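There's a structure below that I have some questions on.
Heads up, one of the protein chains got dropped from this complex, but the rest are sitting where they should.
Chains: A, B and C, in written order; residue numbering restarts at 1 for each.
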Amino acid sequence: MHAEFKLTRRVTFAETDLAGVMHFSNYYRWMEEVEHAFFRSVGLSVVQQEGDVVYSWPRVITSCEYFAPAHFENEIELHFMITDLSEKSMTYEVAFSKGGAKVARGRTKAVCCVMKDGTFRSTEIPAFILDKLTTKR
Amino acid sequence: MHAEFKLTRRVTFAETDLAGVMHFSNYYRWMEEVEHAFFRSVGLSVVQQEGDVVYSWPRVITSCEYFAPAHFENEIELHFMITDLSEKSMTYEVAFSKGGAKVARGRTKAVCCVMKDGTFRSTEIPAFILDKLTTKR
Amino acid sequence: MHAEFKLTRRVTFAETDLAGVMHFSNYYRWMEEVEHAFFRSVGLSVVQQEGDVVYSWPRVITSCEYFAPAHFENEIELHFMITDLSEKSMTYEVAFSKGGAKVARGRTKAVCCVMKDGTFRSTEIPAFILDKLTTKR
Partner (left out) sequence: MHAEFKLTRRVTFAETDLAGVMHFSNYYRWMEEVEHAFFRSVGLSVVQQEGDVVYSWPRVITSCEYFAPAHFENEIELHFMITDLSEKSMTYEVAFSKGGAKVARGRTKAVCCVMKDGTFRSTEIPAFILDKLTTKR
């Protein structure tokens, strides 16, 4: 059983481009925002200090498929779903929709790492984090 | 035969994040920058006015795989390669490297559209554009 | 009497830089976000269609003073206050604070314009907009 989480986010002016729609790169920032909001909702941070160790989740691969444009001030629903967990990595998808209509769908694979000064070493997902990723709320 | 293009780009301060490396979403902005620089290098713009019509290239799907972090002021080489052309769409890849070492590899599929006030209608790639996309320089 | 408005906003990961704090340029994006949220709160948009005419508010001058850094996931309170209104322009300030402590203070002077295809012509603030800017809520 994997965790899910929902968030609503409004397109800001600075996120639009001259085509009058949200710039495609901003979907990736939103994917990260809903991921981090999920972590907070279970009492964690995506940058989790635990004693001397700081856990973080660098991305291995990201992708996004675009179905319809999002315009300035549109309210977009983000549905975050963890779709796969391995010993050291998490894959999640985010479904973006507007009033029930599909806008985009993104996917991120991130690896659990110990972070230090801009370097990263992959590590097994600690039990206290894994527990939160596998609980359907 | 498909077009290729190369560009060097330096990581700016604002593009880094608290992990000390370039934020993963910025690779997508760089993919677009090298694409647009390619268009300029063949005498076109990615937003091409032709009489009354404005051609543009909304993204259908984008993805990026990350191999190594890029740090502040690193010089990154971007190698843009068109890998597929259909009647209405173009797919390209961008290989990111640093001193010969792989940093990331991205892919974009974009559809040729007539753009008007934030709406887009897909269209056959016009011959004067297609010609530039298929010329190895 | 001038309008005021408050908003709380959390620092996202992408908004931080390698110094571990929110990048100074993002305060300007936040100033705009609280301004636009104010417009929505009074039933308007900062890009207001009225018949054939689209009103918008290009910036004439912006500034920001920084007192203390904002870190990832900090909740920052934004206090938006219109401080001056002339026939064609609005000046507002935004006080940024964290748990009551001052973080930054920004100011924007924006001119009411009729917007068309990336060109702007300044115009008197229409009464239906002015009314909202001068009502203390």
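The working rule: contacts are C-beta pairs under 8 Å (C-beta built on N, C-alpha and C of every residue); 3 or more make two chains touch, one makes a residue touch a chain.
The shown structure was predicted, so the numbers you read here are calculated from the model rather than taken from an experiment.
Asker: Which one, A:16, A:62 or A:108, makes contact with the chain that was left out?
Answerer: A:16
Asker: Please pick, from B:12, B:86, B:119 or B:134, the residue that touches the omitted chain in the full complex.
Answerer: Here the residue in touch with the unshown chain is B:12.
Asker: With the missing chain put back, which residues of subunit A would touch it? List them for me.
Answerer: 13-14, 16-18, 20-21, 23, 25, 72
Asker: Mind pulling the subunit C residues that touch the left-out chain?
Answerer: Against the missing chain, subunit C presents residues 18-21, 24-26, 28-29, 32, 47, 56, 58-66, 69, 71, 115, 117-120.
Asker: Spell out, residue by residue, where the missing chain touches subunit B.
Answerer: Subunit B touches the missing chain through residues 12-14, 18, 29, 32-33, 36, 40, 45-47, 72-73, 118.
Here is the rule we go by: only the chains that are shown with their structure count from here on.
Asker: If you average the Cα atoms of subunit A and of subunit B to get two centres, how far apart are those centres in Å?
Answerer: 24
Asker: Please compute the C-alpha centroid of subunit A, do the same for subunit C, then give the distance between them in whole Å.
Answerer: Averaging C-alpha atoms per chain gives centres 28 Å apart.
Asker: I need the residues of subunit C touching at least two other chains; which ones are they?
Answerer: As it turns out, subunit C has residues touching two or more other chains at 13-14, 18, 72.
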